[in-house]
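Note that one protein chain of the assembly has been removed; the remaining protein chains are unaltered in position.
Note that the chains take the letters A, B and C in the order they are written out, and that residue 1 is the start of every chain.
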Amino acid sequence: MTKLEFLLEEVVTANRILAREGVVDSFGHVSARHPDNPQRFLLSRARAPDCIEVGDIMEFTLEGEAVNAQGRAPYLERFIHGGIYEARPDVHSVVHNHSPSVIPFGVTGGKLKPLLHMCANIGHEVPIWDSYDKFGDTVRQAVFISIYLEVNAKLQMQAMAMGDIKFLTPGEVDKIMARTGPYSINRAWENWCRRAGRLVTEVG
Amino acid sequence: MTKLEFLLEEVVTANRILAREGVVDSFGHVSARHPDNPQRFLLSRARAPDCIEVGDIMEFTLEGEAVNAQGRAPYLERFIHGGIYEARPDVHSVVHNHSPSVIPFGVTGGKLKPLLHMCANIGHEVPIWDSYDKFGDTVRQAVFISIYLEVNAKLQMQAMAMGDIKFLTPGEVDKIMARTGPYSINRAWENWCRRAGRLVTEVG
Amino acid sequence: MTKLEFLLEEVVTANRILAREGVVDSFGHVSARHPDNPQRFLLSRARAPDCIEVGDIMEFTLEGEAVNAQGRAPYLERFIHGGIYEARPDVHSVVHNHSPSVIPFGVTGGKLKPLLHMCANIGHEVPIWDSYDKFGDTVRQAVFISIYLEVNAKLQMQAMAMGDIKFLTPGEVDKIMARTGPYSINRAWENWCRRAGRLVTEVG
Partner (left out) sequence: MTKLEFLLEEVVTANRILAREGVVDSFGHVSARHPDNPQRFLLSRARAPDCIEVGDIMEFTLEGEAVNAQGRAPYLERFIHGGIYEARPDVHSVVHNHSPSVIPFGVTGGKLKPLLHMCANIGHEVPIWDSYDKFGDTVRQAVFISIYLEVNAKLQMQAMAMGDIKFLTPGEVDKIMARTGPYSINRAWENWCRRAGRLVTEVG
């Protein structure tokens, strides 16, 4: 299995997992930078995440032009994905979603901050959580953060109704982010694959 | 497949989807204006939405009289459906439900307004969301709005507990409503069909 | 199928439905007065509702003595069931549960009152909702009320957080209770049987 074939499977699995875990509904999408050409990225044709198959994944230039559309209609939001990959060479995967428990924070301006170990990877405050730099776990890390962002938002909403919250300290967040690696991410990935009815793919 | 056969399948699928997505429980119903005769509409016999099959769909006059009952017991609420089709020639589909997150707004008099892009199609405020004018997507549009009305209500309830809400502006609502078409609706429809175990039907 | 055989199936189905709909978990139970002998009632051996089969249903005297135990261990709470059948000849079925949304009302003393048409059958206020008098639908009616009591409690909790609630008026409650019959109850029963993987049983 080539790096590209592996990544195509990962993008499909990421879409299915985010649907199964309630982070995306009929809308939302996951892209990944092309493993062989950093000027290209991979993104599904316009389709609900839980319906996506490998044949739906298209290749785009950073300007959002399809390299070989074969009649497949793209998402309008491909320009946002392309723009991020252009501005941030360190970014290898982007998740665009409307995660249900996060929205109440967005529309009220409430600060969303990590309160649980597993959620520390959303970063110190949510606006800074969009950068990853390790190839291989790239898509898995983006999924991991997206799911625990939803978890954190839901828990924080409940806790806010009860009293003052003791969030993780900046030092705790830094330490956890520095330490989170395949050990944690792959454990969750295996579990989410099982729930989404997908096999875990290995780079061959 | 004739327009009528297509619409019968659509009405069944709409009932199943609304049950699967939690908008209706054992009660609630979806009707559609007859595609060949605007003085008639199609509605199931009195049965829970998730149990309905094509053979359950009956034809009614706008006065609520069954054209060919064949012993099937109709919903009492058929008169509401007929009344709407009579008063509003621009309406092609009606969803009657008791959507769970909407009820707390109803019983407290709280204003329900769109706060998320996908939910803009409920209209500027809920009382005006009952009119559609494009045939073909008619039933799908009614289902789309019903589901995102429930989504919006649930999110708004959570956000209300957190602080002042920044709703979509009237201009944003107008723009989104003008632009929402098959591109978005069919993407959701395919996803909901899959979840409800129904095939997507095409006009033949 | 005799009246007794029918009722045994109904009691099993009632247990399964209440488990599937989240009204009971591993605890809780449903009994029915014996159709041929009002001095006896039918109740499962001590087992989680969703595991119960026809062979688990035992016959008890109103004092809670097993008529033919065959080594099956009874619920301790059989004395509560027997006591109700003794004190109230008009009662034909009893549901004993700890319905999750009802508990917060119990432990805070909050009044639970119907706010939705389907929920009117819980009565004017909850303490009076425990009497039924029609044989045949007896078990189905008890299940119907148990499920819509949970629904009402959940909705009322959400509405209480939003403002003053406009409940159904006493007159509305009376009218709906007088009118609720097989037309509504059997529609829900068919749906719940499907969800619980049970066939609808007919008196033969």
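One rule holds for everything that comes next: a residue touches a chain if its C-beta (ideal position, glycine included) is under 8 Å from a C-beta of that chain, and two chains touch if they have at least 3 such contacts.
Since the structure is predicted, the reported quantities are computational estimates derived from the model, not experimental observations.
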Item checked: Where the missing chain makes contact, among the chains that are shown -> A, C
Next item on the list: Out of C:M1, C:C51 or C:V67, point to the residue that touches the absent chain in the complete complex.
Entry: C:C51
Margin query: I'm checking contacts with the chain that's been left out. Which of C:G71, C:G109, C:G171 or C:G197 qualifies?
Written below: C:G109
Notebook entry, point to check: Of C:L4, C:A66, C:I80 or C:A161, which sits in contact with the chain we cannot see?
Noted result: C:A161
Notebook entry, point to check: What subunit A residues would touch the chain not displayed?
Noted result: 115-118, 151, 154-155, 158-159, 161-167, 183-184, 187-188, 190-192, 194-195
Note to self: Take the complete complex as the reference. Which residues in subunit C touch the chain that isn't displayed?
What the structure shows: 25-27, 46-48, 50-51, 73, 98, 100-101, 103-105, 107-110, 157, 160-161
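We take it that only the chains that are shown with their structure count from here on.
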Item checked: Residue-number overlap at the subunit B/subunit C interface, same or different (half cut) -> different
